[in-house]
Structures are given as structure tokens and as C-alpha cells.
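With one protein chain removed, the remaining protein chains of the complex are shown where they sit.
Read from first to last, the chains carry the letters A and B; within each, the first residue is number 1.
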């Protein structure tokens, strides 16, 4: 398969003009795919993105979501995305950077969204995830809780849940927990 | 700090403390420590076998430095057994390493009782007649035996033991034991206590699929004269009923129920493999029967009596979407049933032992428990004597392999590996072993092949010229990479035989280093 004499020649050649090429950074298949996903994003105006590492590194970025309906209307929620080099073989790691009173997001920013973990598939995209996150704000659900207390309040007393959310959004305590203003 | 435990962590995760203890108790004897033998033992010493005894009568030559990692330049001219033993010992000081400078063939002839001290013998690079003699010796002494040989780009591995019974076969994919097609009363009662139409959506989506299926199957049976879905249409209808039970699209428990519905449709009773084992003549036990067969005899009684056609329940359940409470309760119900089955089987074991004149407590509780848990996965491997295989070949199998494109190269190597021994017996060297006689050797080997095929009753069959030429080109060389492959397989078989876990191969493994299409031949 390999012709050794050719290798011999090549080594001679290399020795003759050893000038050292410019080091090129290798692109992973993951980077190419993220690029594709991002170039094809079709987001509502309520979702904006920032790329802290510049236009060429899209493996880490932030998405801010401003729901335009529902309990969380008017709030701004920042999510960090960390994409693996073997994306889309593996889902991105997503955390909520804004402390939020939400049944499906805990106080450390962990998000309970099936497509981020157990139901991730390579055919899904960054766009799907962002829509999924947006959806969590317009339709928080108490059936799959990550913040148990918030979920219980939403189930038993939606009015109180609403006022708790408003309090948290404008900056204040819900129970023992303080939330920064994010309106 | 428990250093050995940490050292063996990655393998303890596979065969557990019990498997490790079995390895640490084992004494292994190696015949011939060329690269094939050295590599086999290397893997076993690393894993922590109790002791090794290396037997080889030769001195290290320069050529050995090119294919064996367990010798170096300082070894040239010294006993190969001693040098290999020293380097192997460096790999793990927990292993007792000994060597004997003697030719294995001589030992087989002069001192057959020598081998009875070992748990297992690995015989490498042995010619046919010594193989047959050693095989009988080990069979007689109840010592496990593995033959391994590397030869150019081919080679073989073959186990030899009268019978190897496996309780913990640990198959990769094995259907769980949920009894959804044949639930017992406690499971039915538990299912009855749960309302599938519970209004709370959280409770609804956290009802385990086992409960859903038991209830739906029960309902179906009521409406269908006691039968479960069996035709294609019925199965489809059953799945539709399941789908109709969903109150939301994202109910994973219902999705799991639909996926697992085949477990309701599956026929009741034991598998054909297990049926064969309980009908084996060995299950008619007497005072000479092994513990395994005593337990099989008890299992047979259990299946026709208390089991109602089923083996003892395994007792564990897979993870499934569920609330913690329902899942834990379900676990308890399965565990209780398996415990009850175990007690019954234990009682049966005791009375059988009594009947055959043995101490009723001579089989430990832990052993019977493990037997119950694995009853559906039992395996029995049997191996013919090499002599039997050689003198009384399965002609139809041989011919089938020779004419099957997938197998013909491997079968060709099988023939050739035997033909080179005949050749060597006639000419005192292997074909192509020395330069200058290649052409002559090729035609001589061809003659040997034709003679062998005739003796095997395969007149008319042939081995291709190409393969015969290749075999002469190999010239009895022992290439390191081939030896490492063959030795790797041999050591893995050793581990399976000694730990009595997983299933050793049955048949002769023929390595095909040309395109890697190796095969296992059952002859």
C-alpha cells in the first residue's frame, strides 16, 4: 500500500527544504457543524447572541433570552453554551447564568431540558436548543421539576407563583433566596 | 491503603472479588516460552494469577531477541525458561514465578503425573503427538488445558476440558426476567392497587411500565378468553390501547410500555438452551455428580413443580421511568419472589444431596443463590479429546467448511497446521524452515496435505496452492504480533476457565493473519 521508496524520496526532499511551514490550527468536524448551525440560526428578536471569543471561535457563546409573553415577560436571562469538539455527537453544555426562580432551572443554573441530555440527537441543532430554552419561559412546567419549591407553588397556587416570579425578576427575596434584578 | 485492590480496579469491575480470588488461587503451567507462551503468561501475571511455572528446555538465541519481549541481549546462551521467568516476575511481585529447564515433550513422556499439581496448563508450539499425549494426561488428572500455536501469519487456540459448566455467563444482552406474560399473584395484586387513570399528571407519567403492561395484559386476557395478544393484528391493537392510555405526548413511561410490549407477547416457559441442559443425561444425578449438576437436577424439579414451567425469578429489574416509591416497591416485590424461589430450590438441592448420600449442606447458600439468579443463563461447554478430533473427524463439518467461502481459508489453515507436523515428523524440519529447499518443500507439503485430506475422509477436497505456498513461506516462523494475538486469546480463555465466568470458546480458533478473517471451527 505504501511505497517506501517514495517515502525515502520525500524525506530527502524534506531535509533539503526544511523551512518549517506556518502552523495551521486544525478544524474539528464539531467546529464545522457548529458553524453551520449558527450561520443558519433563525431566532426571534427576543433571543440575541454574543461571542466572547470573537467571530472565529463559535465553540463558546452566550444567548440572552427576553420572553415576550408569560410569567417571565420583561426579564432577561443569559445562558452560556459550551460546545464539544465532537458536536453533534454530544450535546452542548448549557447553563443559565442568571439566577432565576423557575421550576425547571435550579439556583445553580442547571437546566432540565430533555434535548440537552437524555434525548439529544445529532440531527438536532443549536437552533432547537435555543427554542427549547425559550419555551421553558413561556411554559414552565411543574411536572419535571428541578427547583422543587417553585414547581410546587406553580402547581398549587399559580397566582402566588406569578407574584413570586415578579418579585424575583425585580430583585428581591422569594423565601430565603435572593434574586438579582433582571428586568 | 489497599494497593492490590486499586491495582486490579479495572478488572475487578469485570469479574469481581470472586473472580479475582479464583485467579489468585490458580497455578498455571506454561509449556515452551517463545513469544506465544511468554505473551500468554504476561497477560495472566499482570492480572494476578497465583503462580506460574515456565517449562522450556532451550537456550536463548539471537533470533529470540527479535520476537520475544521477555528476553534481552544479556540472556543469549542462557536458559530461556529462566530468563522469561525473571522478566515475567518483574511485572507483578504478587505472583509466584518458577521455571524448569526441560523440554516439555520429554516431560510429557517421562513424568505425566507432574501435571496434576496445576490448575491449568497452557501448551504452546507443541507438535501433534505431544499434544495428544498431554491431552490425555490432563483429562485424566482433571487439569484444564489450552493449546496455542503461532505459525507465520496463522495459528490456533483450542481449549480442552471434559466439561466446563458456567453459572455466571454474564451475557451482554439478555432479556430481563419481568414475567409480564406470566405474572404471579403478588405482582398482579400490586398492579391492581394502582389506578392507571389517576388524574394527577405527575403520577400518571410516573407509573412504571411494568404496572401498565401487567394491567393492560390482564384487561386484554379478560376480554379475550384468557389469552394474550398473539397475532400481528392483536399485537398492533394492544399497542394502540397502550397509546390510547397516554394523556400527554411526552409520557416516557408509556413509550417504554409500547417498546416493551413484546415481553407480554413472548411465549412462556424456559428457553431451548435451558431445556437442553435440564434434559442432559448428567442431570440424572448420583453421588459422583458435580455440584452444578445437583443444582440442575433441583432446577428441573423446580421448573415442573413450583415454577409452573418457569425457572426461579432473577429478582432484579431494569431502570424505568417511575416515581421512586413505585420503583422501590416494585423492586421489593421482584426480590421477594426471587427469595421465595431460592428457598424452594435450596430445599430441593438439600433433599437431592441427601438422596445421593451427600451432606445436605455441602453446597453453600451463596452458590445456590447465584445459581438461581443465573438459572436462565447457564452454559455447559464440552470438548472432545484432541485425539478423538484427529482420528474421528466430523467429515460433514469438514467438508462444509472447506466449501464455504467464509470458512475455506481458516479450514485450509487447520489442515495445513496439521500437515506441517506430519511433514516435520518425516523430514525433521518444517516446510520452508531453512533457505534453499523451498520448491521441494512446497511439493512435499502438498503431498502431506493430500494424504491428510484422504485420511480425514475428504478425498477430492483441496487446499489452494496459494495457501500451501504461503505456509512454506512462513517456515515455522513465530512473529511477535501474531504471537501476541494468539497469546492474548489464550490468556483470555484461561481467565474465563478459571474464574468460571463468561463463556469460553468451543471449537478450534484459527487465526487468519492475511485478511484477519479468523474463524472458530467446531470439529
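Heads up, the rule we're going with is that a residue touches a chain if its C-beta (ideal position, glycine included) is under 8 Å from a C-beta of that chain, and two chains touch if they have at least 3 such contacts.
In the analysis below, contacts and distances are computed from a predicted model.
S.K.: Given the choices "Ctf8-domain-containing protein", "NEDD8-activating enzyme E1 catalytic subunit", "Trafficking protein particle complex subunit 6B" or "U3 small nucleolar RNA-associated protein 11", state the protein name listed in UniProt for the chain not shown.
M.R.: Listed in its UniProt record, the absent chain's protein name reads "NEDD8-activating enzyme E1 catalytic subunit".
S.K.: For the chain that does not appear here, which of the shown chains does it touch in the whole complex?
M.R.: A, B
S.K.: For the chain not shown, which residue from B:141, B:221 or B:506 touches it across the whole complex?
M.R.: B:506
S.K.: What residue numbers in chain B mark contact with the hidden partner chain?
M.R.: The list for chain B reads 3, 6-14, 35, 39, 42-44, 46-48, 61-63, 65-69, 72-73, 90-92, 152-153, 169-172, 206, 319-324, 327-328, 432, 438, 465-467, 469-470, 473-475, 477-485, 487-489, 491-493, 495-496, 502-506, 509, 513-520.
S.K.: Mind pulling the chain A residues that touch the left-out chain?
M.R.: Residues in contact with the chain left out: 1-8, 10-11, 14, 20-21, 23-33, 35-36, 38-43, 48-51, 55-58, 84-86, 89-91, 104, 106-112, 114, 117-118, 120, 144-146, 148.
Everything below uses one rule, namely that only the chains that are shown with their structure count from here on.
S.K.: How many angstrom between the C-alpha centroids of chain B and chain A?
M.R.: Chain A and chain B have C-alpha centres separated by 46 Å.
S.K.: Going by the contact rule at the top, pick out the chain B residues touching chain A in the complex.
M.R.: Per the stated touch rule, the residues are 201-202, 205, 250.
S.K.: For the complex, which residues does chain A have touching chain B?
M.R.: Residues 114, 142-143 of chain A touch chain B in their complex.
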